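For this view, one protein chain was removed and the others were kept in their places.
For reference, chains read A and B in written order, and residue numbers begin at 1 within each chain.
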Amino acid sequence: MKAPSWFAGPIGGALVVALLAAFVVPGMAGDYGIEFATTLVLWIALVQSWVILSGYTGYVSLGHAAFVGAGAYVFILTWGAVPFWFGLVAAGFTSGLLALIVGGPCLRVRGPYFVILTLGVAEFVKYAVINIEASLGKFGRLMIGTPEPVDIYRMAVGLAAIAFVMALVARYSRFGVGLRAIRENEVAAEMTGIRVRWLKVGAFGLSALVPGVVGALMICRTGYFEPLQMFSPQLSLTIITMCVAGGSDNPWGPLIGALFLNILSELLWDSAPELYTVILGVVLVFVVLRMPEGIYGTAVKRLARRSRKAVPGETTP
Amino acid sequence: MGTKNRKITRRTVLAGAAATGASFAIHRRARAVEPVKIGFTMPKTGYLGVACPVAYQAYELWRDQVNAAGGLKIAGSEPRPIEFISYDDQSEPSKTVQIYQKMITQDKVDLLLSPYGTPFHLALGPVAERHKFPIVGSTSNSTLLRDLGVKYMWAGQQAPDVYAPEMVKFMQSVGIDSASMLTLQLPASLEFKKFLTPELEKAGIRLDANDEYPNSITDMTAMVGSVKAAGSKAVLGLSYPLDSALYVKTAREMKIDVPMQLLFIGPALPFFSQQYTGADLEGLMTIGEWSPSQTAWPKAKPFYDAYMAKWNEKPDYLDSVISYASCEILEQAVAKVGLDHEKLREVISTDTFDTIKGPIKFDGNDNVATKPGLLQVQNGELEIVWPKEIATATFKPKQGWS
Partner (left out) sequence: MIAQLVFVGLTTGAIYALIAVSLNLIYGTMRLLNIGHGDMAMVGAYISFWLFTLADVPPYVSFLIAPAVSGLFGLLLYRGMFAGLLRRVQGDAVEGSSLLVFFGISMVVQNSASLLFSGTPRAYRYFDGIVEFGGIAVTESRLVALAVAVVAIGAVLAFLKFSIWGLGVRALIQNRAASAIVGINVDFAFTFASVVGFALAGLAGAVISMYQAVTPFMGGPYTTVGFVVIILGGLGNINGAIIGGLVVGLLETAGIALTGPNFRDLLIYGVFIAVLMLRPQGLFGRKGAH
């Protein structure tokens, strides 16, 4: 771990932004503003968690739906039986544990095989939960007495801040160097003595903690749990979309991707409710074709090129 | 709060769009009567995209009819035309919650109609309660709405605990003593199964094949095979539209010769009679208690004709009818007490309303005036065969396939 100072700036910044978001925004935004902000912040938490494994190592996972769903399920099972905070933590750790269990065998396959395998695992878990619920005679579960929207929002902000710091530390620590070495060349990484297997499984487990808690907060918002909704593969695809649109080599890209897609869809949804998904699709195609390294990656490159031109001889760090 | 609120979320809207919006608002105010804004969401995309048109088509028909007749009658003021503010909730209850908040606090709608489907009603209950904004439910039928304990939302359809005993009574009345049950693993079907199973047992009806299947099902050969082997007198398919169609396809192939073949949701939908006609459709049963030929409800036939004329397809006897009826309830309540939400809540909770499916009256969250019933296809038309009081035909055993 080279220099904690590397983290100090961004972590301090994240803390300030989070505090501002948690305590200033609710006073300015109305009920709807808070709902929008909650959605946005939960997506930020999700993309930051996803990037730890999939962004840094290149193992693109469609498994986040399973972690969100598993967290939500554990949360509703413990609802009313344990303190609220304990339920949230349990939701996170259950998802993390699930990732550790399936991670070992799953991470033996690579590329598109891994992508579809994680989809398969997520669907398997979904239908397992559907069957368990059906055999228990349950048909959706209600939660009465969920927290107020503004409190859910504040928890979501806290969670997003934690996710961001996790992604940041994972990126710039020795752990992150190992992960990125796996992406560049897994065989070579192994030969230089990096414990590839442990790193990958560890990253998978870490990246599943936050979505478990997101799942719990999501069902707090509607007060209703139903497995088909909570284990939606669409969620996993949307996460990838945000990360690739923003660029997924560091925490900033996904952050920008989440902001970009959420704000864009909010604007379109409001002004063109009929056409907005079509327009969103077109924008997505455009972004991928024009900016193969994502919005953030492309912007950094352009800026670097410009500054190089302005100050000849100077190199960017 | 309103203006601040506007600032934050509208800041990002293109200036041009904002300007047109503003000038439109001014233009509207300049006109004699400002429209009544009524908001709702529909799952136009996502897994309910295939199911919801029957509901919003009924809403749109109602709006057009009211506007053609000079506008919505409001107690204490002159009639005003209706303007719908509607959005796609993408089949996600959390989106529904978010959008209804927006419609209440930003779009400042005067009234709300309900979204589509039970989970969406359940998610919306607390929102209605928080904003003290009455919402007459439509396509929701769960006992869970009662558990929610809300005072500003009412269920459109009867909950399964009321429906199941009626279904069993019907089965007894036609001498059915054994049944096979096929249940889709979605909340509405599972809840129905939960209440139906003990009722069947109580009535001494033997339950033979009893399978559950996921929404991803693509083939029912094995399941229908077990139904055939069991030789029951009834098939109770607690199914949704697409798997209902799959059942018919498979039952035809395997020549299921069972007098009572009921499919939860499907036979009343327009596409069903595109896919199956004649002998295949004939005799199939579904849930519902409405028919345009019931003369006790003078508004039923005109609704059917108007819907046919506007959409060139039949209304769904369950969802279109209850959606339209929920509009009628709101309309009559507004005519009586105006747009005040608290007064509306009071009158909706206590009055009896005259709708296309007869009188509707709420006790708590439930409609207690309508008795749940069953429909059967006879000569290509859906007829009410239960309850006896409103029946338009008597039950005929299903006679094979084409």
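The definition used in the following text is that a residue touches a chain if its C-beta (ideal position, glycine included) is under 8 Å from a C-beta of that chain, and two chains touch if they have at least 3 such contacts.
Please read all numbers here as calculations on a predicted model, not as lab measurements.
> Among the chains in view, which touch the chain not shown?
Visible chains that the missing one touches: A, B.
> For the chain left off this view, which of A:A14, A:M166 or A:V244 is in contact with it?
Per the contact definition at the top, the residue touching the missing chain is A:V244.
> Touch as defined at the start, partner being the missing chain; which of B:F133, B:Y213 or B:Y324 qualifies?
Checking the options B:F133, B:Y213 or B:Y324, the one contacting the hidden chain is B:Y213.
> Going by the contact rule already stated, which one of A:G30, A:G58, A:G202 or A:P251 would touch the omitted chain in the full complex?
A:G58
> Consider the whole complex, including the chain that is not shown, and state which of B:P165, B:P270 or B:P397 touches that chain.
Final answer for the missing-chain contact: B:P270.
> Go through subunit A and note every residue touching the omitted chain.
58, 60, 105, 108-113, 115-117, 119-121, 123-124, 126-128, 131, 134, 233, 237, 240-241, 244-245, 274-275, 277-278, 280-285, 288-289, 292
> Residues on subunit B that touch the omitted chain in the whole complex?
Listed in rising order, the touching residues are 44-47, 49-54, 185, 211-214, 216-223, 225, 241-242, 245-246, 249, 252-255, 269-272, 274-277.
In this text, only the chains that are shown with their structure count from here on.
> Note which residues of subunit A are touching subunit B in the complex, please.
28-33, 35-36, 39, 127, 130-131, 134, 137-140, 142, 144, 146, 218, 221-224, 226, 228-229, 263, 266-267, 269-271, 273-274, 277
> Over in the complex, which subunit B residues touch subunit A? Could you list them?
Touch list, subunit B to subunit A: 1-2, 4-5, 7-9, 12-14, 17, 45, 47, 86-88, 92-94, 97-98, 101-102, 104-106, 118-119, 122-123, 126, 131, 142, 144, 147-149, 185-188, 190-191, 194, 212, 214-215.
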